[in-house]
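Complex shown without one protein chain; remaining protein chains in place.
Moving on to subunit A:
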Amino acid sequence: MKYSLNMLGEYVNGKWSEDQVEHWLQMLGLNPLFTRKNNDVFIELEIPSNRGDLLSALGIIRALTPYMEIEPKYPDIDLQEKSARKLSVEIESPDDCFFYAGRVIESVSIGPSPEWLRERVESAGFRSVNNVVDITNLVFWEFGQPLHAFDIDLLKEKIIVRRAREGEEIITLDGTKRNLCNDVLVISDSEKPVALAGIMGGINSEVGPNTKNLFIESAFFNPVRVRRGAKYLGMCTDASARFEKGITPSLIVPALDRCCWLINKLCGGSTGPVCVVGDIRAEKRVIRLSMEKISNYLGCEIQKDFVITTLERLGCCVERQDDIMEITIPDSRNDIEIDADIIEEIAKYWGYDRIPESMPLVCSPTMSSYEYSRLDALKDVFIRLGFSEVINLGLGSEFQYEDTNSKSIEIINPLSRNYAFLRCSMIQGLLQNIQDNSNRKVDMLSIFEIGSIYKKTSSGFDEKPSAGIAVMNTYNLYYFKGIIEYILRKIGYGITSQRIVRKEYGRVIEFLQKEDTVGRILIPCDDILKKYDVEKQEIFLAEIMLQDFVLNGFSEIRYKEPPRAMPIRRDLSLIVPNSVDWRKVEEMLLKSIPELEKIEIFDIYIGRNIPAQSTGVAIRMFFPNPESSITKQDIEHIIANIIEIMQKHFSITLRQ
């Protein structure tokens, strides 16, 4: 709905300035947009979804009244009933239509609207159709009560307000054929639907150039019913938007009467008595409120005079009972339900900017949840390791690279196939990041992402925190593996075993904590590299499940005094057959050589000078030697022993 300033000005006694109106609308939070056109100003407003009353000229005027010094002026109604003709109306489902009113008008002449009317409906945002339709729209614009005109000669017998039956259809005024269902409320005659109640009329009862006799409808349809019907049909009209928010019961008949009066004035004809079914719900809404509550809520004193004047100018009736005001709310304001709603009205007209600021007193601070602080701190661990953070949408086309027994969750109303699934692994997003960066000629990348992954489980949907890590040309496999192992240790995971799994998308090293896979490294196969257009790059990915970490936090830091004695250190360069499980080597050496404290790997090489199916491993061994009792000869002996054990049990040889 559009509002022209000139037209709005016809509904007040006196003059206002454009600047005033703009300022007032601004103060009400309606974000007015003023556009100047042909000596007039057109106002577009953002109407909140609870303010159906503002979808009408009189509603807007009413909302401005507390600011104005001039008074609102109501449209004239001077209807004479000159015929006795009525139409029978039945409401089949009273829950869907609370009230229905209508009048028959006989012998009208349909034609184009006079210039003043055409101009008015057009500046209100409607298309001018003919004099009768234009009048219904003008009155709708004024009162916010949607009206509909039927050609009564096209109606069979009577009006029935009922749910559509499955399989029924109707061609609406926009020329579209609509297939109806039981969710949709229709106006029908004794044979067929003739209009979608509260949404749009049907072409089979349309008022055209040859129409002689009219039936004008003004009703109160259940907002939920109109909303559901419009949703089902995928329609949104001015009328449905208005009905969805609940119309003003006390304006149903006045709007009908003004419409009929204007039709008689412009198109002739004689109007019959009002046909009414149902009962206008005339419950009086009274809200009790004290001045104290207002100041406690807003944190400032507002004068009682201001409160009462404002409410009265909004159409409320205020009765003073000692300190407690009893406020009767006009039925146009169905958004005002509780005392806080009234406080908002008062604050609005007082002006939010006039309410002073005051810092709340310190109450006991609230603790943070571990989930936030731990995941946030983990980001710093990655940063220290040289990884940059990425954030992916987490939506995509069907996800792969998941573990076998999970299924990704599908959105039932996705934007497009490309964003129809929730990720169940971090891998896909990171591969995409690698491809995108590689395409942009970035040749080295170390990235991580911390976020949720989602899976379908037998009991429902599961959302878990996860970390994804990816490198391109920055680390070889062993350094990357070392980083992952460091993080697993840092976040308190005791890895009990690891498992190598071959998948169609590559090889996977799984890290297990007891039975659970808590981390995985993926070495993507050539097909995947080709798919992402990064065949020539050295790429590794990993994923770490963070659920246990969120519960338990980082591994505890416990100080241990470094040994005071100078340790003895010896390095060896080995050739290790790939069939050897290195953890077994370490295990055996530590068991058989009591003097040996630990073994560190400090370099790994493959390729040149290393036999096939073998890996070059440089190890560093530490012997604590607390009493300086190990002699040079002893250590030579121990080393010889170590070499022998490795040779004998694992066929490990020294590298020349």
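We adopt the following convention: a contact is a pair of C-beta atoms (placed from the backbone, for glycine too) under 8 Å apart; a residue touches a chain by one contact, two chains touch by 3 or more; residues count from 1.
One rule holds for everything that comes next: contacts and distances are computed from a predicted model.
Engineer: Looking at UniProt, which of "Acetolactate synthase", "Phenylalanine--tRNA ligase alpha subunit", "NADP oxidoreductase" or "Radical SAM/Cys-rich domain protein" names the chain we cannot see?
Structural biologist: Of the names offered in "Acetolactate synthase", "Phenylalanine--tRNA ligase alpha subunit", "NADP oxidoreductase" or "Radical SAM/Cys-rich domain protein", the absent chain's UniProt record gives "Phenylalanine--tRNA ligase alpha subunit".
Engineer: So which of A:Glu371, A:Glu485 or A:Glu595 would be touching the chain we can't see?
Structural biologist: Hidden-chain contact among the options goes to A:Glu371.
Engineer: So which of A:Gly14, A:Pro112, A:Gly208 or A:Gly386 would be touching the chain we can't see?
Structural biologist: Here the residue in touch with the unshown chain is A:Gly386.
Engineer: Who touches the missing chain here, A:Pro94, A:Gly394, A:Pro567 or A:Pro624?
Structural biologist: Of all options in A:Pro94, A:Gly394, A:Pro567 or A:Pro624, contact with the hidden chain holds for A:Gly394.
Engineer: I'm checking contacts with the chain that's been left out. Which of A:Met27, A:Ile593 or A:Ile630 qualifies?
Structural biologist: In the complete complex, the chain left out is touched by residue A:Met27.
Engineer: Would you indicate which residue among A:Ile411, A:Leu551 or A:Ile606 is in contact with the undisplayed chain?
Structural biologist: Counting the whole complex, the residue in contact with the absent chain is A:Ile411.
Engineer: Name, in rising order, the residues on subunit A that touch the hidden chain in the full complex.
Structural biologist: Residues touching the hidden chain, for subunit A, are 26-29, 48-51, 223-224, 227-228, 244-245, 296-300, 338, 340-341, 343-344, 347-348, 352-353, 355-360, 362-369, 371-373, 376, 379, 382-383, 385-395, 409-415, 419, 422, 433, 436-437, 440, 442, 444-447, 451-452, 454, 461, 463.
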